[in-house]
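Heads up, this is only part of the complex; the chains shown haven't been moved.
Here the chain labels run A and B in written order, and each chain numbers its own residues starting at 1.
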Amino acid sequence: MSADVLIGNLLNPVILFFFLGLLAVWIRSDLAIPTALSRFLSYYLLFCIGLKGGAELAHSGLSMDIFKVLALALGMALLVPLYAFFILRRRLNLYDSAAIAATYGSISAVTFITAINFLEENQEPFGGYMVAAMALMEAPAIIVGLLLFNLYDRNETGGSARSPSVRQIVREAVTNGSVVLILGSFLIGIVSTDKSVHALLPFTDGIFKGMLAFFLLDMGLLAGKRLASLRGSGGFILRFSVLIPLFNAALIIGLAWLLELSKGDALLLTVLCASASYIAVPAAMRISIPKANAGLYVPMSLAITFPFNIILGIPLYYFLLNQILN
Amino acid sequence: MQAYKKLEIVINTLEVRRLVSLLNEHEIGGYTYWKGARGRGDRGLQDGEGLTEAFSNAYFLVGCTEPEFERIREPIRALLADAGGVCMVSDVQWLVH
């Protein structure tokens, strides 16, 4: 059964288009999605996911699960960058450690959306509030990462930190376009009437999978290009990029079992914790810790952790949750 | 025609707002800029890829008088020291119209 799910996932066109993107880079094709389009596709996905999540929540109403999920989400978003930082510090310099810790504490919206697609294909229900959990987990890791950086920077080097204040960085992380769009769509989904949400379905549902496949093609191209910069960066980097997601996943699966989350919610939360940011956090780090090596933290999350999660991670976590929950 | 200083500045796209404010604060008569520049420098490769503008540059062209230049020279130097980027200065003739 687990092999079935894995193969089903591998033969999903959405995932196959990701491979096509990787392949295109590998054979040095000039296939390239214009950046205006990439941006549009990612906004489209957030728009749809937010709206559907909000509409779903309006239907189901509030429940205790929401609070459990949001508390877990916030807790993990604060905890993961902490232990990631101390693991990283054993091998890497302060700049890279802080940047990578923030990267892995935050989340990847595309991985989340791919997991939602996976759940829908396996007819597994999940709560609309998961969208809120995702939005909630985007920023805290940036703050933790910068606080750790500032703390140790003052101790170690007497302070090389750049001028933007932590407050400013937090501000930017919270008003980040993706966060605003998904939270906004989520709220709009909550207040809109059933009829009007229904009228949007051909856009938000009909063409969704196709747009996702197209976007994953683009992500494959991007991941493929980024992979090159990891050459020669050593086994520690590679191990970290796979083992930390697995560790985070194991931790949250355990907590999901303790707190008796539903299978769908648990999978999404696992995916959020196991995923790493390659949009919001790198942008924040490029500005706030410019000495951190962007040739490290971007490809780790984008070219290793992201493919790992969408190809193997999601079906694996689902298999484990199927064993443990009920 | 009139003698002017020409400044050419390359800076990370996310710093555009800061540089524009700086030029406005120091009451520089005009400027032009565009985004979408890629490049390589001390802070590595900015290849313009990805879903964020963080890895691409903007290019600023500022034609100004000598006194204007003296006014912004130090602030621009400080901005670049903090945020990275380059600034090249040269002499041009301004076609007055």
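Here is the rule we use: contacts are C-beta pairs under 8 Å (C-beta built on N, C-alpha and C of every residue); 3 or more make two chains touch, one makes a residue touch a chain.
Computed from a predicted model, the values in this text were never measured in an experiment.
Asks: Beyond the single copies shown, what is the real count of each chain in the complex as a whole?
Replies: Across the whole complex, the chain formula reads A x3, B x3.
Just so it is clear, only the chains that are shown with their structure count from here on.
Asks: Report the inter-chain centroid distance for subunit A and subunit B in whole angstrom, where each centroid is the mean of the CA atoms.
Replies: It comes to 35 Å between the two C-alpha centres.
Asks: Which residues, counting only subunit A, touch subunit B once they are in their complex?
Replies: Interface residues on subunit A, with respect to subunit B: 35, 38-39, 42, 162-163, 222, 225-226, 278-280, 282-283, 286-287, 290, 293-295, 298, 302.
Asks: Enumerate the contact residues on subunit B facing subunit A in the complex.
Replies: Spelled out, the residues of subunit B in touch with subunit A are 12, 14-15, 43-45, 47-55, 82-84.
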